[in-house]
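The complex appears here minus one protein chain, its other protein chains still in place.
Which chain is which? They are A and B, in the order written, and residues in each are numbered from 1.
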Amino acid sequence: MHERLSFHIKRDSAIHRLNPLTKLTLVLTLILLAFLTPWYWTPHILAVIFIPILSVIGKVAKEYFTTALKLILPAATFLFIMQAVFQPIGEEIIFHFYFLDVTQESLMFAFRNAMRIIVMVSAFTLFLLTTHPSELMSDLTRRGLPGQFAYVMISTLQILPQMQAKAQTIISAQRSRGLDTESTFLKRAGSIFPLVGPLVFGSLAEVEERAIAIEARGFTSKQVKTSFHEIPDSSNDKILRWSLLFLILVSIVLNLWHS
Amino acid sequence: MLDKIKSNFNTQTWVLIPIAIAINIAVGQIVLLLKLPVFLDSIGTVLVAVLCGPWAGALTGALSNVIWGVAIDPGALPWWPVAFFIGYMAGRMAEWGFFKSWWKVVVTGFVIALTAAIVSTPIAVYLFGGITASGSSFITAYLLQTGQGIWQAVVSTSFLTEPVDKITTAMIAFAIILGLPKRTIGGYPKAANAEAEGADKNQLYIAIGVVVLLVLFAAFLLRNILGG
Partner (left out) sequence: MAFINLQNLTYKYPLTKTPALQNINLQIDKGEFISVIGANGAGKSTLCYALAGFVPHFFKGEISGEIEVDGIASSKSTLDEWVVNVGLAFQNPFNQISGAKYTVFEEIAFGLENIGVPREQMKSRVEEAMKLTGISNLADRSPYSLSGGQQQRVALTSILVMQPKLLVLDEPTSQMDPIGTREVFEVIHNLTQSGMTVVMVEHKVEWIAHFANRVIALKDGSIFMEGKPSDVLTSDLLIENGFGVSRYTSVAREAKKQGLWKKEKLPVTLFEAAEGFKE
């Protein structure tokens, strides 16, 4: 079990050094380009060439490809097959399978959709690999995001692995008392409560004390919060952000003009 | 408006939200493991919505998907508006008094399901062309093959799958709230919305019964659709 939920790899690279907001804008731009530009091959080029190059620049290529192969590719493949087989579009039938027709159009459609999803997911993966969550939150808080959001995001990332570990413990405990996750449907349905109950009640009982603890440390203070971390935001960052926004604008215009 | 939103959030709300998100995800994963025909991945969202209010519920829902997206499965990301409105609607129903007895909670679950169906349809159609990576897409695909239009197929699928899941979710959240000591609930902004009418114990037993029946019904439904 991970002690905490974070993909972040601590390294020094041009991408690591970018301001978190700049990286977030980059992710958004990549996704919007993949979905908006009218040219069929845009998502493919982004997914297969552009984002991998970025991962090399960010010195996280190895971790990026591991994640891509383990997580992203299987999901995208599944989506591709589902769409290729079930999408009832096109005339030119390539092959026939029971009542299902796979046409050239449905193949092309599925291919692009899978690539779009790959762009979306891998752009985020790259962002997570090169950005520490507390860096992101410090920067966004400095820009005016209420401090409570930073609290919620980061404590969720830390509570979740604990909760998953607890869930594991409860499942094994219930198993040793005879619960079988492979048994009949009725038994499995009935086992929701003994599984969910202990997990939920334990953590809900802690809420009050945890609220007291952070209030004792000024959580509700009306002072303007300060931040220990100083997140650099260079003029290059600003230029890059504006150019990315311009790129988004262009793709929106192209999209509207094309359709 | 801003004051209304603010009234949902005290320190206990902020502490509860991360726990609720973790409950959403952890329970969702347990249910997956038990191979039950429901998702139950918004129990935490409904809890926050009832105890703290619609805006807190909406935030919990949206953040659940964002965090599920960035930490576990990025495919969950585009569905955040669905989770947002599930939380919002659950909170609104609770404010209207529809979280105080078992049959009212059934109504709430049904309304949440309708909300989810309506919000998820455009996302499924525009982003995925109707076929998503979720198991229920087999139903959509089947309906598409029978000649239904894409919107109709996606909406029908949602109407088939959502109510059972969301009514079960609402019922479990109701059972949890009934099971909590009154003292624990008192500190949340909208604790009064969760005060059960009548005897707690009876409500609890009925709620548990309804959950089990619903899950059975879902299994029956699935077997008939996929088998047929």
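Heads up, the rule we're going with is that a contact is a pair of C-beta atoms (placed from the backbone, for glycine too) under 8 Å apart; a residue touches a chain by one contact, two chains touch by 3 or more.
If you're wondering where the values come from, they're calculated on a predicted model, not measured in any experiment.
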Check each of A:13, A:158 or A:255 against the chain that is not shown and name the one that touches it.
A:158
Across A:95, A:228 or A:257, the one contacting the chain not displayed is A:228
Where chain B meets the chain that is not shown, the residues are 18, 182-183, 186-187
Absent chain, residues of chain A that touch it:
3-4, 132-134, 147, 150-151, 154-155, 158-159, 162, 206, 209-230
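Quick note on the criterion: only the chains that are shown with their structure count from here on.
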Hey, how far is the Cα centre of chain A from the one of chain B, in Å?
21
For a test of understanding, state which residues of chain A touch chain B in their complex under the given definition.
5, 35, 71-72, 75, 78-79, 82-83, 85-88, 99-100, 109, 113, 117, 120-121, 124-125, 128, 148, 151-153, 155-157, 159-160, 162-164, 166-167, 171, 181, 185-186, 188-193, 195-197, 199-201, 203-208, 210-211, 214-215, 219-220
Within their complex, state which residues of chain B touch chain A.
9-12, 14-19, 21-23, 25-27, 29-31, 33-36, 40, 43, 63, 67, 69-71, 73-75, 77-78, 127-133, 137, 140-141, 144-145, 172, 175-176, 179-180, 184, 187, 208, 211-212, 215-216, 219
